[in-house]
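A protein chain is absent from this complex, but the other protein chains hold their places.
Letters A, B and C mark the chains in the order given here, with residues in each chain numbered from 1 onward.
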Amino acid sequence: MFKLLSKIFKTPKKTILVEKKISGSLSIRQVDAGSDNACEQELVALSNPIYDIERFGIHFVASPRHADLLLVTGPVTRNMEGPLKKAYEATPNPKIVVTVGDDALDGGIYKDSYAVVGGVSKVIPVNYHIPGNPPSAKIILSHLLKIMEIIKNNKEIRI
Amino acid sequence: MINLIIIFLIGAFGSLILQRDDRLANIWSNSLAIIGALWGLIFSITNFLYRTNSTFIIGKNTLPILSLSLKIDQLSTFFIFIISLITLFSSIYALDYVKHYFKKYNIGALGFFFHLFIVGMLLVVTSSNGIFFLIAWEIMSVASYFLVIYDRNDLKNVQAGFTYLVMTHIGTVFIIIAFLIMYRFTGSFDFDAIKSGSLSIPQLMKNVIFILALIGFGTKAGIVPFHIWLPVAHPAAPSHVSALMSGVMIKTGIYMMIRIFLDLMQPVPVWWGLLILIIGSISSLLGVLFALTEHDIKKLLAYHSIENIGIILLGLGSSLTFTSLNMPGLALLSLTASLFHTLNHATFKSLLFMGAGAVIKETHTRNMEEYGGLIRYMPQTALFFLVGSMAISALPPFNGFFSEWLTYQALFQGIFTLDSTIKWIFIFATGSLAFTGGLALACFVKAFGATFLARSRSEEKHQIKEAPLSLRIGMGGLSLLTLILGIFSGKIITFAQKNVHLSSSVSAPNFFLSFLVIILAVILIARYLINKNQKEIVSGTWDCGTTLGPRMEITATGFARSIILIFKGILKPTIQHDIEYHDSENRYLPKSKLVTLKVQDIHHSYFYQPLKQIINIISFKIKRTQSGITNAYILYIFIALIVALFFIL
Amino acid sequence: MNMIILIPLFSPLCIGIIKKIKAIFQNRIGASIFQPYRDLWKLFHKDEVISRDASWIFKFAPFIIFAVTLVAGANLNGDILLIIYTLAIGTFFLALAGMDTGSAFGGFGSSREMTVSALAEGGFIFSLLTISNINLASHGQSFLPGILAFAGFFIVLLAETARFPFDNPATHLELTMIHESMILEYSGKRLALMEWASFNKFLIFCFLGANLFFNFGFAFIPIIIFAFCFAVGFIESTMAKFRFFRLPDLLIISFIFNVVAIGLMF
Partner (left out) sequence: MNILTLQYLLGVIFLTVVFSNIAKKKSASIIGYGVQSMVVTILIFDSYLKTGNLSLLFIVLLTFVVKVILAPLFSLRLMKQHQVVFSAPTYLNTPLTFIIIATLTAVAHSQKFYPLTTIIPAHQSLLALALSLILISFFLIVNRKGALSQIIGVLTFENSIVIFGLFAGLEQSVALQIGIIFDIFVWIIISTVFISMIYKHFGSLDVTSMIDLRD
């Protein structure tokens, strides 16, 4: 127990700067539309102590009802097309759809397989794309912060 | 008083005469009942205000023992008030409810037994002579027996009626023995003579009378070991009758307990009150536990009657203990608590039974698993049922809370002032009351949720329509009553605390006002100030994208399963899997699996089963004496003659 | 009457503090303590999606539950039974709202919530009873009963506000969530109200605990409430969540603590 307490007071101080500038509230609902779990690993890394998106007021939520941002990963397989649409309808406005990874853009390496419908944009309107196969956690984080920038500056992102 | 009974008798015989034409008989019997009920209300209220105690003696010297004497003091006026109040609402309810019996059964008979039942109850609460009381008790029991087996196409109802008849008459046997002992020592059946002569009864005999009366009236009131008939008989009766039965009839048992223990047998040892306290807490706990296991809505409500009777007994038991420890102030507090709870229970229990009746009328089944989503088709019944369930689980603005609050205060005072073992019994009672409150809340969330909310769990539920007008008037009146009784309970609480310093007091009106004001403020601010420009879009329920079928939502058994498993020591749940396979050899491809969840009734297996075996063994032994040879019988007579001669000379 | 304004104002702050403490324990910086305010503000300005099967209970429940926490806050120093049963209205409507939309999660959430709150009620009433009459203690020794009653009360606090050993507020795993699953269906301002109501409930419990158990004076209340938040944060970081059928044992322990406390006191 003592070791735990002592470790707490040695957290690095330098990252405090970034967090001051951007703070708001963004809840993300991650929809796995048939992804090969590469992007998921990176998204999980986002909430560990190093990247810690919690600092910026971003948190992952369970149901699209609570979410403002739908983070879609992976090419949309035929089975996931319906549920993806349902998730999109279940998210209250104003909502943003962000696709992570090349598979989500246009099907990526699985483009013409019989099971894949194609990119996410074929199923639901997409606002933002984070390239990379899979994009590293840092890249995803920077993109997310950029999205929050956009939201903060011009309030009128309305779908 | 006499003209009150005459009205009901006219109603009874009138509906018999008009039994040819269903509609006329129904209107006649119910309108007569309404007039009688109104008369009863006026009579009891005037009697209450002017504090008049009136006595009527009909034919004093017809028979040496039996004198048809009625004595109406404050206690019986209170019970007349309850009886006429619930009769008023249940007969309004019955106007339309009985219509669905029209072609099937004889409506005249229903009216006749309904009126006879009320006359029986009125006489029970006012009679002041032992024999006359027993006659009235029999009228009440037999009339309610015929009402229970009224829907006789369903065999289960007839069996239920039979169990009910047997159990009530076992109870009556105990009562008769108690009255005989009283007669033996005081020389008369009149309550006043018994009351004055009660000092001459030796203490041992008083205890015997106490036990007998407790068992006798306990069977009628439905305390735990003798409650077997209640969850069987009440659901079988038509709803407006089961509302009357569980709202008022079981209270006659309570009335007589008060009359005998607190009035006639006055110098009372302490252990009487403590025994009632223990029985009260056990029956309230077990009542609510078994209510949780039920998925037949009327059985669930019947078990809740047992639970509420337990709470009333808590109040009664504590008042008895306080009288025997001569603390009159606290005794008054706990007696008012139990009487106030009797009144409240009568109102919200009959409201709930009427709600259940309306639901059963539409869905033609009592099984809660086949309900669901009825709030869309029956919004007003749902609202009244919600009010009823909030009142019964003692949530503040309604009357259930304030009577339970008073019982709590009585028990707290018991804990603070008394000492050693008595204190621990009071702590046990308060603990059981607390747990009962919590479990009752869980049970009524299950009952209301499974019946009214979400989607309907059986397909052919499209033609349900809202309950007819008179049903809604009956239920609406009662729910309004529960609210009014709740808000204006301030006077009763101040009356109860007259000479007792209570650490805290609750004032209902300003709680209710602040509650309303705050809700309005919140709605105003949230809806119209902060997000004026937000829209509300309607779409399907979110279930991780899967298609949502009616079988996805929770059922009544599913809801209560976790609590049943926690209390498995008492409830002994059993799971039975029977799997059906495609082909017999190959055990790996099950076609269908049926899981049946059942709860074993401990009373049956630990109290009534051994009792039955003992009786069987004894009766087989006696059977051998019936050898069938006439000579043997004459021999028995001969021996009996000799023995008798020996004794007499 | 000032409690009606104070409680809703400061409850998100407490939750922010707890989250911050948990973050520090997990060696990450975590959101600022004012993050709950931002979340509520954002949720209030979002549209709502309401399911087709929802009835008026689903639509009105958030307002009733939020108002109930305010009313309970209003008469905090009034009668203990009134507070307990007012909070019970909140639980009643929360469970009904959970069942109303007919999703599997909501149903199970309400069933578990009702089980926990039914068993917690015994301990709750007894602990408040002991404390509100601690000064009547005839035998003079009012220290041991006070400790036992406080322990019982703390367990009930964790149970009623769906905190750690009973239910993990952060998780969304269907198997374990009790409180979260009931508000799964809500969105927009109704979700904000439900969240805010649960924050209020937490603050009411802390205030009850602070006010009754440590009656040092009004100035010390914030410090004691911070101590409560720290304790809850500490438990959530160092303890594992109990299996559902181990919860009744914990609640019965709290009940027995309080019964013994009362037994000792008089």
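Everything below uses one rule, namely that a residue touches a chain if its C-beta (ideal position, glycine included) is under 8 Å from a C-beta of that chain, and two chains touch if they have at least 3 such contacts.
Just so it is clear, the structure is predicted and the values come from calculations on it, not from any experiment.
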Using the contact definition given at the top, list the shown chains touched by the missing chain.
B
Based on the whole complex, identify which of B:153, B:463 or B:630 touches the chain you can't see.
B:630
Filtering B:155, B:575, B:594 or B:645 for touch with the omitted chain leaves B:645
Using the document's contact rule, name the residues of chain B that touch the chain not shown here.
626-631, 634-635, 638, 641-642, 645-646, 649
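Just so we're on the same page, only the chains that are shown with their structure count from here on.
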Does B-C or A-B have the larger number of C-beta pairs in contact?
B-C
Can you compute the centre-to-centre distance for chain A and chain C, using the mean CA position of each chain? Integer Å is fine.
31
Dist(centroid_CA(chain B), centroid_CA(chain C)) in Å evaluates to 35
Where chain A and chain B are represented by their mean Cα positions, the distance between them in whole Å:
58
Shared-interface residues of chain A (touching two or more other chains) are 63, 65, 89-90, 92-93
Find every residue in chain C that makes contact with two or more other chains and list them.
46-49, 184-185, 188
Listed in rising order, the residues of chain A that touch chain B in the complex are 63-65, 82-84, 86-87, 89-90, 92-93
Looking at the complex, which residues from chain B come into contact with chain A?
535, 537, 539-540, 542, 544-546
Which residues of chain B touch chain C in their complex?
372-373, 375-376, 379, 382, 386, 390, 393-396, 401, 405, 408, 412, 415-416, 419, 423-424, 427, 430-431, 434-435, 437-439, 441-442, 444-446, 448-450, 452-455, 503-506, 511, 514-515, 518-519, 521-523, 526-527, 530-531, 534-543, 548, 550, 552-554, 558-563, 565-566
